[in-house]
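Missing here: one protein chain of the complex. Every other protein chain is in place.
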Amino acid sequence: MAATPQLQLRCCAASGCRSAGSEALQAALLAARDQLGGAADAVTIKPVGCLRLCGRGPLVAVDRSGGDGQEPSAGSTELYAELTPEQAPALLAAATGLGEGPAAAQRLDPAHPFFALQKPVVLEGCGVVNPESIDDALAHGSYAQLKRVLLECSPEQVRDQVKRSGLRGRGGAGYPTGLKWDTVALQPPGPRYVVCNADEGDPGAFMDRSVLESDPHRLIEGMAIAAYAVGAEQGYVYVRAEYPLAIERLRLALRQARGKGLLGGGIAGSSFNLRLEVRVGAGAYVCGEETALLASIQGQRGTPRPRPPYPAQKGLWDAPTLINNVETLASIPVILREGGDWYASIGTEGSKGTKVFALSGAVANTGLVEVPMGTSLRTVVQTIGGGVPGAEGPDGGVKAVQTGGPSGGCIPAHLLDTPVDYESLKALGSMMGSGGLVVMGETTAMPEVARHFMRFSVNESCGKCVPCRAGTVQLLQLLDRFVERRATLADLERLEELCTMVGATSLCGLGQAAPNPVLSTLRYFRQEYQAACRDPDQCEPLDACLLQEVTR
Amino acid sequence: MSVHTLTVDGVEVAVPEGASLLDAVRAAGVELPTLCHLDGLSPVGACRLCLVEMESSGHLQPACATAAGEGMAVLTQTPQLQHYRRMAVELFFAEGNHVCAFCVANGNCELQDVAVAVGMDHSRFPYQYPNRRVDASHPQFAIDHHRCILCTRCVRVCDEIEGAHVWDVANRGSECSIIAGLDQPWGEVQACTSCGKCVDVCPTGAIFRKDDTTGEKEANRERAGLLRSAREHHQWQNQ
Partner (left out) sequence: MTIPSTKLRFATVWLAGCSGCHMSFLDLDEWLFELAEHVDVVFSPVASDLKTYPEQVDVCLVEGAVANVDNLELALQLRQRTRLVISFGDCAVTGNVPALRNLWADVDGGSRQSVLDRSYLELADTGAQHPHAPGIVPELLERVRPLHEVIPVDLYLPGCPPSAERIRAAIEPLLRGETPAMEGTAMLQFG
C-alpha cells in the first residue's frame, strides 16, 4: 500500500510574524484544513519559531514528505510570505495540489541567498520545533546532551569541550566562554549561580528574543549543562519585560522541563540538581550590564558596580556567578553534540562558530540571519540582505552599517568587505555587540545618527557615575548643535575631548561605549560634522550668528 | 597580618591586606580628590575623581573601590588623569545649581574644594539649570536638591550606620534624585530618627540644619568613620 503523502505547514508564531497577523492566519489555516474532510488527516499545521525573513511575515513553510511519518526533507519545502487569513484556503489548496496558490510574489525561493547562505547552528531548531511543546523539542534532540553529559562526562570534560570550541561570549564583549566557566568552577568551594542574560536591549537587536520564542528548551538545556560544568544548583534567566511572548514561552518551557524531571532534584537519574527561575527586568537598558543585572536579580536598584571583583569571583550574594548571554548558552548543546573541534572548524582564527544577526534598516530583506564568523559584511548586507531597496551601485545604496547598537559604531560602505569577527569590527571602531545590524542608506545624515544613539544613552544612563550621567547630556547638546548646523570648530574639538573622557572614565560599559557612535561617525564621516560648522567669516563683525543664538 | 607592597607614582608603600588602593595612595602621601568616598561607608566608585592608572595595563580604576594587591603599580597624577578630573568636576558644577555665594556650605564644601584642587577656574560645559526641589518638611533639617551631587553618602550612612534606610535614589540618568522614604516629604518619613548623620556626611550644602544660613554649615564628616571604627573595634568609653 502506498504511503499517504504527508503535508506539514509550519506557521511562524514568533513576535515578528505575530505582529503581522500570524495568529489569525494560523486559525484560518486550521479552519480551512477542517474543510478538507478526509484529506485533513494528512495535513499537520504546526506553530513554530522564527522563519527568518521577518520583514515579510506572516511566513508559512510547507513541507512535503513521501509519507511513512518521515520528517519532511528540506528540498521539498516551499515558503510563503505576507499571507492573509483570507488566503488560507488557497494556500492549502495549492499545498495539496488541488488549486492555485497565493500570488507568485508571495512564494519565496528557498535557494535565495537569504536562506541558502545561512548556517543554522544556534537557530537549528528555530522555525522547526514547536516552542510550546517539550515533546516536539525532545523529538528534535533537546536535552539529549544534558542527559549524556550527566551520565558520561565530568564537569571538567564539559568545560574542556567548550574551551576546544573557541566559543566567545555572544553578548558583545567576546570573552572566551570556556575560560569564564573555568574561573567560576575553580573558585573556592561553596554555592555558585548561573545566570542567563536575556536583557537584550540594543535597538535593532532581536536575536535572543527569537531564540527564547522559538526554541526555549535549547536555552534551558544549555544553562543546565553550564550549571553542571561550574557546579551551580541555582540559576536565573533575566529577561526584559518588553519580551512578553518570550517570557511566556520560557516559563512554559521551564514548567514542562520540571515536569519531565529535566530540572529540579536528581536530573535524569543523576545526582545533579538545578532550579531555574525567570527574573523579569523592568525596562532599564543598563540591567544588561552584568553587575547591574545581578543587583536587579537581588532586588536592588539596577546599577553597575566597579569590577574587579568580577561576577565569576563575586556575583549573586557574593557567590561565584556565571553570566552568559542567550546565544552563548544556546550554542552549548550543539557544541557538545558535535564536539568542540567541530564548532571550532567554523569561523575564523579568533572568532569561532556562527553568529546570529538581526538585520534591519534600509535593506530589502530584514530578519534573522545566522552565518559563519568571518562572513563579510558585504555578504550579509548586500547578498543576504539585498542592499537598499531600489538602489543601484557597487555598494547597493548602502552608506554605512551600524553594528553593536548604542555601544557600537557605523562602518562605512567602502569597508563592507570586512569580515564579521570580534577583532575586525573592533579595529574599525565598532564592535560585534549582540548582533544588531542596522543598514543605512545614502540619505542618512551621520550627526543625526550619532545624536539618535546619544539620546538613547542619555535616557538609559543609570545616573550613578558623573561622566555618563552628566557627560552624555553635554554630548547630546553638542550634537544638537551639529544637527542644527550651528556648531563651531571649537565645538568639534570639545565633542571629541568629551567623548574621550566619557569613554575612559565611565563606570560601566554603557558609559564607556556611549561615545562610540559619535567617534566612529567622526572617524568615517568627519566632513559631515565639519560641514555643519558655521563659517566664522560670515559672522563678522558683530557676530550676527552668535547674536542670533544667544537671543534665541 | 598579611601585607601588600605596591608602588604609587613610583613610591613603594606597604598596606595591610584588605586595604583599598585609596588607602595605599594616602599611605604614599599623595592627595587624591574624592567626593563619593567617605571613610566608614562602603565604596561606590561613582564620582570618578579618584581614578588611577594601572601601570601594567593602562586601565583606569577607582582607587576607593579597588583592592590593593601585591605588586600593583599605579599612577595618580598623569596629565590625562588631571585633565579627566577637571572635566568631571566641571560636569558636576554644570549639572546642578551650585551657587557658592549664598550656599549654606560656602567655605565648608567638598565640591568647592575639589574645584580648587583640580584647578577649575570656570566650566567649559554649559550649566543645565535643572529645576529641582527643596524639601524643608523635616523639623530640624532640609534638603536642597539643587546642590545635590548624587554621591549617595546620605543613602549609605543612613542604611549602613544608622540602619534606618530613609534615603534612596529614584529615577535614572540626569533625572536621578535622592528621595526620602517612598518619595515622600522627609518630615513624613517615620523611619527617620533625626540623627543628623546625613547632614554630617553630605559633601555640599544639599542637606543642612535649618538654623544654619550662608556659610554656616559645619559638617562632621569624620562621624561615619568614627562610628564604624568604634563598632568594629569596640572603642566604647565605658569599656
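We just call them A and B in the order they show up, numbering each chain from 1.
Everything below uses one rule, namely that a residue touches a chain if its C-beta (ideal position, glycine included) is under 8 Å from a C-beta of that chain, and two chains touch if they have at least 3 such contacts.
Since the model is a prediction, treat every value here as computed from it, not as a measurement.
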Listed residues B:Gly107, B:Pro139, B:Gly163 or B:Pro185, member touching the removed chain: B:Gly107
Per the touch definition above, residue among B:Leu6, B:Ala19, B:Ala88 or B:Ala115 touching the missing chain: B:Ala115
Residue among B:Ser2, B:Ser57, B:Asn131 or B:Gln190 touching the omitted chain: B:Asn131
Touch with the omitted chain, as defined above, among B:Thr34, B:Thr76, B:Ser123 or B:Ser174: B:Ser123
Contact set of chain B toward the excluded chain (per top definition): 93, 97-103, 106-107, 112-113, 115-116, 119-124, 126-127, 129-131, 215
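Everything below uses one rule, namely that only the chains that are shown with their structure count from here on.
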Mean-CA-position distance for chain B and chain A (Å): 39
Complex contact set, residues of chain A against chain B: 284, 286, 301, 305-306, 308-309, 458-467, 469-474, 477, 494, 497-498, 501, 504-507
Residue ranges of chain B in contact with chain A within the complex: 44-48, 51, 60-62, 65-67, 80, 83-84, 87-88, 91-92, 94-95, 124-126, 128, 149-150, 168-169, 171-176
